[in-house]
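All protein chains but one are shown in place.
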Amino acid sequence: MTDLKIASDVVAQENDRRATALKSDYEALGSTLARRGVDIEAVTKKVSEFFVAVPSWGVGTGGTRFARFPGSGEPRGIFDKLDDCSVINQLTQATPTVSLHIPWDKMDARELKAKGDSLGLGFDAMNSNTFSDAPGQAHSYKYGSLSHVDAATRAQAVEHNIECIEIGKALGSKALTVWIGDGSNFPGQSNFTKAFERYLASMADVYKALPDDWRIFSEHKMYEPAFYSTIVQDWGTNYLIAQTLGPKAFCLVDLGHHAPNTNIEMIVARLIQFEKLGGFHFNDSKYGDDDLDAGAIEPYRLFLVFNELVDAEYRSVKGFHPAHMIDQSHNVTDPIESLISSANEIRRAYAQALIVDRKALSGYQDTNDALMASETLKRAYRADVEPILAEARRRAGGAIDPVATYRASGYRKKVSAERPASAAGSGGII
Amino acid sequence: MTDLKIASDVVAQENDRRATALKSDYEALGSTLARRGVDIEAVTKKVSEFFVAVPSWGVGTGGTRFARFPGSGEPRGIFDKLDDCSVINQLTQATPTVSLHIPWDKMDARELKAKGDSLGLGFDAMNSNTFSDAPGQAHSYKYGSLSHVDAATRAQAVEHNIECIEIGKALGSKALTVWIGDGSNFPGQSNFTKAFERYLASMADVYKALPDDWRIFSEHKMYEPAFYSTIVQDWGTNYLIAQTLGPKAFCLVDLGHHAPNTNIEMIVARLIQFEKLGGFHFNDSKYGDDDLDAGAIEPYRLFLVFNELVDAEYRSVKGFHPAHMIDQSHNVTDPIESLISSANEIRRAYAQALIVDRKALSGYQDTNDALMASETLKRAYRADVEPILAEARRRAGGAIDPVATYRASGYRKKVSAERPASAAGSGGII
Amino acid sequence: MTDLKIASDVVAQENDRRATALKSDYEALGSTLARRGVDIEAVTKKVSEFFVAVPSWGVGTGGTRFARFPGSGEPRGIFDKLDDCSVINQLTQATPTVSLHIPWDKMDARELKAKGDSLGLGFDAMNSNTFSDAPGQAHSYKYGSLSHVDAATRAQAVEHNIECIEIGKALGSKALTVWIGDGSNFPGQSNFTKAFERYLASMADVYKALPDDWRIFSEHKMYEPAFYSTIVQDWGTNYLIAQTLGPKAFCLVDLGHHAPNTNIEMIVARLIQFEKLGGFHFNDSKYGDDDLDAGAIEPYRLFLVFNELVDAEYRSVKGFHPAHMIDQSHNVTDPIESLISSANEIRRAYAQALIVDRKALSGYQDTNDALMASETLKRAYRADVEPILAEARRRAGGAIDPVATYRASGYRKKVSAERPASAAGSGGII
Partner (left out) sequence: MTDLKIASDVVAQENDRRATALKSDYEALGSTLARRGVDIEAVTKKVSEFFVAVPSWGVGTGGTRFARFPGSGEPRGIFDKLDDCSVINQLTQATPTVSLHIPWDKMDARELKAKGDSLGLGFDAMNSNTFSDAPGQAHSYKYGSLSHVDAATRAQAVEHNIECIEIGKALGSKALTVWIGDGSNFPGQSNFTKAFERYLASMADVYKALPDDWRIFSEHKMYEPAFYSTIVQDWGTNYLIAQTLGPKAFCLVDLGHHAPNTNIEMIVARLIQFEKLGGFHFNDSKYGDDDLDAGAIEPYRLFLVFNELVDAEYRSVKGFHPAHMIDQSHNVTDPIESLISSANEIRRAYAQALIVDRKALSGYQDTNDALMASETLKRAYRADVEPILAEARRRAGGAIDPVATYRASGYRKKVSAERPASAAGSGGII
């Protein structure tokens, strides 16, 4: 029996207060959609079956190189983190899995598995970390990891990734996500070609250790922490990696890792077409890798990404099953609230994409009717599908209004009393 | 009596087909909004009173430096343009004024006025042109106009602006918009300081000729047609101009004229606070001054701009009456359709901003509740206010679905038969 | 015997005035370089053997969508253009080939060849044009060319490319450059996947017609003339094209066609590593595809690109022979002067890259000595290699100071008298 962190009656009470309004809104939306030939029940069902993984590190308060301002009741370790993650899933019924980060979440795998089981949580992709040094580590990653000039450092980084696979196997995970910070801060510091050769060789070693039913995701990023060049700087390089490694290697797209003005949905389409889209790290951004809440800044962009995903489903693309994960930094909000909200925004974009009239769209595309093609997307995007999302949550046992219900539950206050405050941080940098 | 270019019965027929659905949607939305404490009728009324000017040049097909691909039935001159503009206004009831461009639209002012009157159209801000050479012009603007090193060229540019004021006076216009392309393509080509001194002196001469009840708008732009420096490159310089010239001088914000990633709504807020916001050139963009249809690329950004405008109304900012104008280039659509659609999108953003719960928002801001503050804006933005827009049009005699009605009317086909095709263009540039 | 457009004695006279100073500077530089272990004669020899093609369209004055301000003495056709190109080559001895653009330069191939021969000019890559409509063309490219939804339009575009190959064969060209403007201005207007499938099929048809000793270059560009999506939007897509087409297909890099902040030299390195770098369109830019003179805005970036090219030579990369071509728009300068200057800047970057101490650099890279690695590049970049460039020109019969010599020759005045003025253009767009 699942260990529920929010009392069921709190959820029930909060839902009761909103049930009538939801019913009315859901019916009105159903009528409107029916007039467009869309069956609201079919959409609600698909939305109910759409899930996104939560990152274990996302339930702690994030920070910048200038400072970290801790929140109250921050998780002290992976068990607290899993408790927090379970709250998100209990209320949204959209996040049944957690993505771990090694070594931050390292502990006995059986205990982890048991804890996850007790909370009704499974484990998504494993994340390795060779962008910071762990205490006692033999070789520093200051000048790189998988692409380091020194063979021993590369071997250590390879070993760490293999260890992540081992832990993941015990937990039921089926994928390894590799994001590294390797790069350079000065022209000349690194030889682009030799460094990439070393990277590919290291990744090939990791790939060899990958079980047959696993996938390995490489993640591109334009810059940061390296500020002149980054070894996996864009999807072009990322594609070369996946292609070089083999059929279990795929590209991961983090929405905040691109150059200004980049058309990200087009990259998604290309990777689908060439069978190398592994999945997503969802978040939103205005300037760089801002790691803001999904849909907070440019919600239409998130919709356009989902438009590609639903289009691929519609075209029955073979072997298409991208992984969905949130990757955000919650600096000024309660992380649980941000993750609840973000899971909803991601489902919202999916729901909107589901109600696009694809047959009409295709017709407009074939006749170069740019205006009506655009309008067809925007009509779907304009629909306020919140009643669908709320109804999907309600039916699955979640909350009609999950943030309000979370606040009503007093969960944060309770854990704040149990968990001592963590220290504020200061980067010592201007 | 107004000369209607679309037969009234076409509009009536098309509206009849959609009246029942609209009634149903409008009522459902009314109920939902009422639950949030928003009176739909008050919103519909405000939307009905919101207008945006159409640019005379916008009804022709645009192009790029690489090519222009003409549409059919393109206007042959300002009278055709006004006919086209009247169609937009007839169907949307949102665009009762036209913004002229001199010398492109130059002709006898009384005839112009009479033509406008016959179509029920007034005249918005006048636009001068010193970014291209008119046939027979004494001095070329190749190396600048109001900031040119040569006094005679500057004087010619000043004279042209004064002429625009004179024409505008006869037409009932109350504002002059000055956008120039002056700048440089090479470091060193222009002395930034001396050029700006010359610019300010020229503008002071234009300002002297401005009637007391007029406003002069200067427009900033990051780049293009100059590709290294532009004399009014951003709102900082634009503000300095308005401040230097005097109380009738204001800054015009074109949404596509900023650096990548710029927070435009914040610029709008600053200009309002310092009493120098003159108005807008609405459009949308992904890369630069793309001049795409308003709301086509990043609709949330458009909403956030209107959020500032409605907030200023809410705070009863003194003397606040920004001018609204569309400025787009329609390269692949029927320009009339794009302008209809854009006028709707602009009203949509306004309507969404009107239903923001400003009291709640203010409360969240005062308690640093970032998540709920964001959610408050997004809740308003998520509302599908199309029924409000449609009802506002219907009540004013416009079309419930103006694009569909326009297509049903056969207007484009009719004018295509009357107006000979114009030539395709090729820039001869790669 | 070559038909020289600048009298030899003008060149001789101008060189005489500068010979002593050059000798002194060359010797001083030689001493400095010798102290670093660099043989100036070896560098001068390599520079003398480095050539870059001039684009036929580059000798006309360019413009923007807002206006084109013609220069005096603009070429009336391809023969005038070749005359102008020959002046550039005569003075710089760096540009012995011209890159043609069809249909702009279309005429009898034998006559073209004879004219080139008389001027001592050869023909570089052929450029097709399906981004604008030629008079009398059956199908418009308004909505695309090689990726158009309509098969007949695609076939026409394929045919045009094959025609370019045919002309090129007669002229001695060995490459076809394909740059297209296909894309979309609205989300939804185009289905990314289907459009790219059509593009690849069309290109495969062109590829079939390619002689065995030819190469085909596809060129990526982020945006413009399409402003939401572009079919070959970046090097990732470009690589997929070259890989899909086959061993004669390569990627062309135009320095101005990337997203803001992109590390272009890294893209160059990746394409070299994966054996798909076809060559370059050289120019400089600050904002977008500004097509400014090479080295005018960010000369260090140009150097860093050449650093990759020289590094590849140094590593003896197999089959490495990128094509070099200038592609600029000269809006405010005499195009001949800009092309002279740009050819020099390109050679300058090459010369600076040649004097990088690659052994020391490699050592610093292997020891993570970022500061000295950077300093090693900058020390080479800081060297004022103008004496090497001037000496290379002088020895080959060119001008020590080619712009001054050009001005002294009175060439522009002479052709201005012969060639009637072309019209100013105005885009009719704001």
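By written order: A, B and C. Residues from 1 in each chain.
By definition in this document, a contact is a pair of C-beta atoms (placed from the backbone, for glycine too) under 8 Å apart; a residue touches a chain by one contact, two chains touch by 3 or more.
All of these numbers come straight from a predicted model, not from anything done at the bench.
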Chains shown that the absent chain touches, full complex: A, B, C
Selected from A:N15, A:N127 or A:S218 as touching the chain missing from the view: A:N127
Sole residue of A:L112, A:L146 or A:M222 that reaches the chain not shown, by the stated touch rule: A:M222
Contacting the left-out chain in the complete assembly, out of B:F50, B:F79 or B:F186: B:F186
Among B:E49, B:D366 or B:E418, residue touching the chain not depicted: B:D366
Residues belonging to chain C that touch the chain removed from view: 21, 24-25, 28, 31-32, 35, 260-261, 263, 286-287, 293, 295-301, 332-334, 337-338, 341, 368, 370-372, 374-375, 378, 381-384, 386, 403
Interface with the unshown chain - residue positions in chain B: 142-143, 149, 184-194, 196-197, 222-223, 228-229, 233-237, 239-240, 258-263, 265-267, 269-270, 272-274, 300, 304, 307-308, 311, 315, 361-362, 364-368, 370-371, 373-374, 376-377
Touching residues (missing chain, whole complex) on chain A: 55, 57, 60, 62-69, 101, 104, 127, 131-135, 140-143, 179, 181, 184-187, 189, 222-225, 227-228, 260, 285-288, 290-293, 296-297, 327, 329, 331-333, 424-430
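We take it that only the chains that are shown with their structure count from here on.
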Chain-level touch network, classified as line, ring, star, complete or other: complete
Furthest chain, CA centroid comparison against chain A: C
Chain B onto chain C, rotation angle from CA fit, given as a multiple of 5 degrees: 180
Intercentroid distance (Cα basis), chain C paired with chain B, Å: 39
For chain B, residues contacting two or more additional chains: 260, 286-287, 293, 296-297, 332-333
